[in-house]
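Every protein chain of the complex appears in place save one, which is left out.
Chain IDs A and B follow the sequence of writing; residue 1 opens each chain.
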């Protein structure tokens, strides 16, 4: 972690973007939340006004974790020698002498939006506008939201691959979410910075997660779309209707799948499933939540972790994967992401050269 | 593991040879056995005819372990996206489109012989004839066989050293197998690809494992011979007789000790002890089995693992061992094995050069 912080940009992560680090509800007042993100130990807390703050969880004095100290009134005090910092990283108390400008904790811009906390690790100006529109989360009452967080010992790109290719549901989730994906008609489009993949399964047997919309023995038409935004944010839209009948526009479910790198081989997986029907039915929400969470926790996460362990430290492409047509969307995402990271690196190198030239 | 599979031959293992990976009885129908061998994650299963098969335990599509899927009718189906493979590595079902020749799981030749499963990892043609004759196992009824398997966190050469120098029995197994080896007359001979060491302890106190042949206070003559075959297979022959009396030819015990590298610092240790006397006595078999297995499991294995841990990653010779006369056989084995590995490497390099020359 230290190496990364010291030597600058990590090699395989996009820097100038917002990364979700937590759900808002995970961070209370006068409490701390620590999480390793992009290889950095991060400390999150709220200031006196309740605004979320993020500091490198390492006192600049002797490198003790600030989380081993205390938090009160939006101020973090190191438990080793008592230096106190506010959320901006500014030192607000040095019990041993004057405060100097060098006494700064490394701070990162934080945004609280769509019930989530987002942190900016880049060198560029943080732009709130770069965040995709997730207002569907805000518009959904709590009783129609299923929110979760899964720390996963797999590279974030493997988790993205998993969502960009939902055909896995037929094999990994045959009794809950899948069964109709193999043989569905699919199409893919790229548009600016996004990759979108669509599946239409017609006249299929609806799996249990869709029974509230179509109950067997009736057959269903099920439409699913996943729109990826760099680096690891995916919005999944889906509806089901009885085969051959008209679609009820309310039958729409929107789910955020968002993956943030923890380090090179593990990630933070956040999801928030919302729907436009049965919105006040808390009991149904709990039931559906159980189906979804079980699938992610007991099926996706173990498979992703086994896949990562089986790849050990090898790069995905170096193992020469056999590509199937179901991989098209995931491969486009990997290529677009590689281009974005490459562009960012080239531009940072150019900036460094311009800076050096100015000094001559 | 991945690295090894990708980059070709491992540096310290003989390639073109048969490695025991299991006992036959360990592998049933429609079950899977996974074991890391020569740094490779291996999946073993039986085809529809019962023939054993070995695949790299990594789907060529997205590298999930095939063992996380299902096995039925001799076909392995990946649990992530449903590709199915038969034992030859050929893909027999791609639910998502046509089967192409690229869709192959890495397969390794398997031989089932002498109650064991043998796998060939080399580039050369697998030759069944390279396997030493172990028909003594087949000729021995179950009631006169003691079969075992011990995964051991020590390099396979340390385990081979252990058997090639049985003087350790006096210190490590004083109450079961040893006590008479120090001071025994020994001789060593090299013959083609084998090293054989012989011990003759005359007029000694027989240790408990020999009491069925000679019971104290009678004194015994005990003869032991170990014949090593590359890379880690040793056949131990032994008999005991009352000192000064004639030997009963039936008083012969033959034991296979076979060590297969798991990775650079751990190994699979297989043993099968057979005898030509008391062959139908299941009770005696169980008693003798307990003595032998305890010695290996509670005395050899812990010592070998402590030895390996104490050597850490250091090469054996780099630590400049003080050699005693008891080490002669083990040292000859290490040298012969090093020559064989070196010859194989040189020959593979020559083949590669010839191949390159043809392309010019």
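Just so we're on the same page, a residue touches a chain if its C-beta (ideal position, glycine included) is under 8 Å from a C-beta of that chain, and two chains touch if they have at least 3 such contacts.
Given the structure is predicted, the values throughout are model-derived calculations rather than measurements.
Chemist: Check each of B:86, B:161, B:263 or B:344 against the chain that is not shown and name the one that touches it.
Modeler: Of all options in B:86, B:161, B:263 or B:344, contact with the hidden chain holds for B:161.
Chemist: Where does chain A touch the missing chain, residue by residue?
Modeler: Touching the chain left out of view, chain A contributes residues 1-3, 6, 41, 57-58, 60-65, 68-69, 78-83, 94-97, 100, 102-104.
Chemist: What residue numbers in chain B mark contact with the hidden partner chain?
Modeler: 161, 165, 167-168, 170-172, 182, 302-303, 306-307, 310-314, 318-319, 321-327
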